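Below is one structure, written out as structure tokens; the observations come after it.
The block that comes next holds subunit A.
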Amino acid sequence: MKSFHGGVHPNDSKKYTAAKPIEAAPLPKKVIIPLRQHIGAPVSAIVKKGDAVKKGQLIARSDAFVSGNVHASVSGKVTEIADYPHAVFGTCPSVVIESDGLDEWAEGIPMQRQWEKLNSKDLSAIIREAGIVGMGGATFPTHVKLAPPPDKKIDTFILNGSECEPFLTADYRSMLEYTDRVATGVKITMKALGVNTGYVGIEDNKPDAVKALQSAFEGTQVKVVALPTKYPQGAEKMLIVMLTGREVPSGGLPMDVGVVVQNVGTVIAISDAVTKGIPLIERVLTVSGSAVKEPKNLLMRVGSTFADALSYCGGLNGELVKIISGGPMMGFAQSTVDIPVIKGTSGILFLTKKDVNADKESACIHCGRCVEACPMGLNPSMLSILGERQFYEEAKEEYNLLDCMECGSCVYVCPAKRRIVQYIRYAKAQNAIQAQKEQAKVAI
Partner candidate 1 sequence: MKELWSIFSKGILMENPIFVLALSLCPALAVTSSVTNALTMGLTVMFVITVNNMTISLIRNFVNPKVRLPVYIVSIATIVTVAQLVLQAYFPLLYKALGIYLALVVVFAIILARAEVFASKNNVIRSCCDGLGMGVGFAVAMVIIGAVREVFGSGTFLGYHVLPISYDAPLLLILPAGAFIVIGYLIGGARILVNRIEKSKA
Partner candidate 2 sequence: MSDGQHNESNDSIFKIAINLAMACFVSGAIIAGVNFVTADAAAQKAEELKNDAMKALAQEADTFTPVDGKEGWFVAEKDGQMIAYIVPAVSKGYGGSINFLVAVTSDGTVIDYDITSHNETPGLGDKFNQEPFKSQLRGKKAENLKVVKDPSDKEHIQAMTGATISSNAAAEGVKKAVEEVVQLMGGK
Partner candidate 3 sequence: MEYLTLFISAVIVNNFVLTRFLGLCVFFGVSKNVNASFGMGMAVTAVMTISSILAWLVYNFVLLKFNLTFLTTVVFVLLIASTVQLLEMVIKKHVPTLYNMWGIYLMLIAVNCVVLGVPLLNVESNFTFAKSIVHAMGAGVGFGVAIVLMASLREKLRLADVPKALDGLGVAFILAGMLALSFLGFSGMISL
């Protein structure tokens, strides 16, 4: 199979957890549930301090369409609504619930539903109600993707099972252990979208997952394809071009080429929400890295903390220098362990010095490795230099700054250890500020 341009082959480090079955983490004593776990309009709490809540109860919502409901993940008492650290935004208003240890479901959950009888509108509504957002990392509200504007004709659904990030095995284990739920979720999503063609893209370093899903989709319109192992195979643009040959246009979205992509975790959540009425309150994630004693795949409640995860995994082993929420290529470094797990947390990595490369940055030597590694066909070397010298506009106008998806392939290969992604983010931020200013001017 002809692969997409660029990409890199980091050591996948999946050996720590690949063979470990998913374990349900013990019930946390306290959960911190941030009110921003998605891209889009913020939600506001509908409970207040002192309220008793049940597991699965809606605790925050918004009327905005592009938004995601938030539910309580344990039963207990709301002790505080205040700013807490957040893995992505630094800090965020959060609802703190002290568990009563009973873990009682809210009324009407779980239930049994025949999804085959529901129409696409109902399905979307259920998914929206359940607060499902993309669990591949971007946390874009799923119901929005399922309701494309009328001028975009969706004809293909893709399940993203590639899990190309090193260390992470959550999707892999889910595909093996929750095969039926995955299959059901895919079918539901395809029905909601009204499409008949489906693909499952899985990197060929997970042959058993490919096999499991192949038999699950036997006789359907869904093709399970083993893709070459290469980071960032899981980036949706790469996945789409590999599976359908369509290139998402620059600045465009998958729907511009008639495709919707969902992560494995997301379809599992869809399946649970539609067939059992269970909202998104827990997820599978990988706890790994050479600084944890027993790396594991855990099923954790949203709002449990990284500290909880660490203690379930036997604590530290070696000197911890970095904590990452997500994978090592795209994830966010954290400054403390008191960070809550959110819907988009696909992994928690505890790394020692040996995993992390913190060499000094030097000037670019124009070796061209980054250019060859960039799957988006950009010139990262130039982008970083322009960012460094503060030529943001030029970076945007002449070097397609905004096309960068921050996959980090360029930084991975750079022998000069240039912090290309940071320069790019910085330049993007500065351009955004500039644009805001311009708009303000126009408004005046």
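On the choice of candidates, all candidates are chains of the complex that A comes from, given by their letters.
Keep this in mind: contacts are C-beta pairs under 8 Å (C-beta built on N, C-alpha and C of every residue); 3 or more make two chains touch, one makes a residue touch a chain; residues count from 1.
This one's a predicted model, so the numbers in the text were calculated from it and none came from an experiment.
Novice: Once the contact definition is applied, which of 1, 2 or 3 turns out to touch subunit A in the complex?
Specialist: Candidate 3 is the one in contact with subunit A.
Novice: Candidate 3 touches which residues of subunit A in the complex?
Specialist: On the subunit A side, the touching residues are 363, 385-386, 389, 391.
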